[in-house]
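So that we are looking at the same thing, I have put the structure below in structure tokens.
The complex appears here minus one protein chain, its other protein chains still in place.
Now for chain A:
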Amino acid sequence: MASQADYKDRQFLAVIGDEDSVTGLLLAGIGHVTSPPDNQKNFLVVDAKTETSAIESTFEKFTTERKDIGIVLINQHIADRIRYRIDTYTQAFPTVLEIPSKDHPYDPEKDSVLRRVRRLFGE
């Protein structure tokens, strides 16, 4: 219930994903770069060479620092790399959503929210 007040100005989506996912989502028009002084992008392209710490700090930045992001999309195989951060993330805003990527089919068993759904249904 912490952030019911500040959801009004959250109007962007953010992406952490592999190149194809990011490209597609940017084509849809979610990309946003803040005005010149800090030039913050709301997307991060992750490939095999990207450090886990970089993913983590970006995730941190999107979820806690930036107040204009309402939804964080993250590829599931990337979410797996920072799984402990995702599982302990319980805030309502911004929402973290795991999405499938082209190379990695979607596995509902790994999704932290779906796992909670299953647990509640007693499966």
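Just so we're on the same page, contacts are C-beta pairs under 8 Å (C-beta built on N, C-alpha and C of every residue); 3 or more make two chains touch, one makes a residue touch a chain; residues count from 1.
As a working rule, contacts and distances are computed from a predicted model.
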| item | value |
| --- | --- |
| Chain excluded from display, named as in UniProt, from "UBC core domain-containing protein", "Exosome complex component RRP45", "Ras-related protein Rab-8A" or "V-type proton ATPase subunit D" | "V-type proton ATPase subunit D" |
| Interface residues of chain A (partner: the chain not displayed) | 1, 4, 7-8, 10-13, 19-33, 41-43, 45, 70-71, 73, 90-93, 95, 97, 99-102, 105-106, 108, 111, 113-114, 116-117, 120-121 |
